[in-house]
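As you look at this complex, bear in mind that one protein chain is not there, while each of the others sits in place.
== subunit A ==
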Amino acid sequence: MTSDITTPFYQYILDGGNGLTPKEDVLYGVRQDALARFRTLGLPDLKTEAWRYTNIQRVLKEQPFVLQQQALPVTAAQLAPAFIPELSCYRAVLVNGHLQPELSELPAAKDITISKLSEATQQKGFKTFFDKHPHLADQPFAALNTALFADGLFIELKANAVLDKPLHIIHVYTLTQHAFLQPRHLWIAHPHASATVIESTLGLHNDAVAFVNSVNEVVLEENAELWHYNIQNAVQNSRYVNQTAARQETYSRYHHYNFALPQATMIRNNTSVALTGSYTETDLHGLYLANGNQHVDNHTFVDHLVPHCNSNELYKGVLLDTANSVFTGRIHVHQDAQKTNAFQQNNNLLLSEKATINSQPQLEIYADDVKCSHGFTVGQFSDESLFYLRSRGIGAEAAKHLLVNAFAFDITDQVHIPALQHYLTEEIRTVISN
């Protein structure tokens, strides 16, 4: 997998992508299937319903990419800015998708297996779950990732294991030239296991553009519980297509938080959950804070396949400058999925007349005994609130910051680790005061 492609890579793949998947690779068959699937699905364009508001072809054509798949050296000092102050945690550092054990502080192997995905292909968990998530099948970028990924993180929480500290995964990207990167992860929480995982990003590439097409399959077996924070705080020359596809078995609880922050130029998240067991709890919380020319597109999908599941979704957006955002919230309640509770809410704060938001709920409900709701709001600062704060001596800037924090509060308040909550509040402050 060392082929570099300097002609526009997508054309190359559409032409067959010869030589991209070497025959000696254990996943050769899987990859060939995925390539074929990608060719059938094709690259989405503006006529593709799910990509109407995100012109992904234009983003891909901005410059030629190489399929850079190696890690470049990164020092401990370079890593430090990515740490979350006061957070006591384990740490897994990935450089261009490759785990770097010498930069990481991994938990003891007693309760949890953390390894390179490339080294896990013989594991039972891998064989059972890899590339099996039902929502990936029709996703062209997921197919591309399966065909081309070099590595990623394999996490397996053993049954009954309770991780005593959060695991902070730092995705470092460092490039020599414009590159298309495809990290691939598989996390499995076996029955009754629980953990908190925080992902964040450190971009060390300045001029080179990183297009990151990542896929993360998350499996929660019976009664497992996972807090999953994904903080997308990349550098300017980054474009992201990020698919997090979770599945939940009976009584499992999945709390997903997405924080899309500056400055990646484009972020597209496909966050989807397949509820395959009953009595599950699912939280999808999102905060997108976009400035400059950022484009942030959140596609969420909650698939209620069985009865008695609860899903609760709240996405909030704060848009500055000429930022652009898209929210699509799909909820599918299958005919069998009686006694479903599915709630969805998307609220936006537009702080500039030039910022835009497109929001659409997609509710497909085929069961009759369910409770579902959705809502959408878009608003500006209330002049009344702003005046009230200023009349107490609080400067206009500080007042705006208080009000943005107040707006984001529903989300930040849900963050169950104080150090992380503080870190996020500070990140928001930095964005607003610039």
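What we mean here is this: contacts are C-beta pairs under 8 Å (C-beta built on N, C-alpha and C of every residue); 3 or more make two chains touch, one makes a residue touch a chain; residues count from 1.
Everything that follows uses one rule, which is that contacts and distances are computed from a predicted model.
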Name under which UniProt lists the unshown chain, selected from "Acetyl-coenzyme A carboxylase carboxyl transferase subunit beta", "Peptidase M35", "Iron-regulated ABC transporter ATPase subunit SufC" or "FAD-binding oxidoreductase": "Iron-regulated ABC transporter ATPase subunit SufC"
Absent-chain contact - pick from A:Ala36, A:Val235 or A:Ala398: A:Ala398
Residue of A:His374, A:Arg390 or A:Arg429 in touch with the missing chain, whole complex considered: A:Arg390
Footprint left on subunit A by the chain that the document does not show: 382-385, 387-396, 398-399, 402-403, 405-410
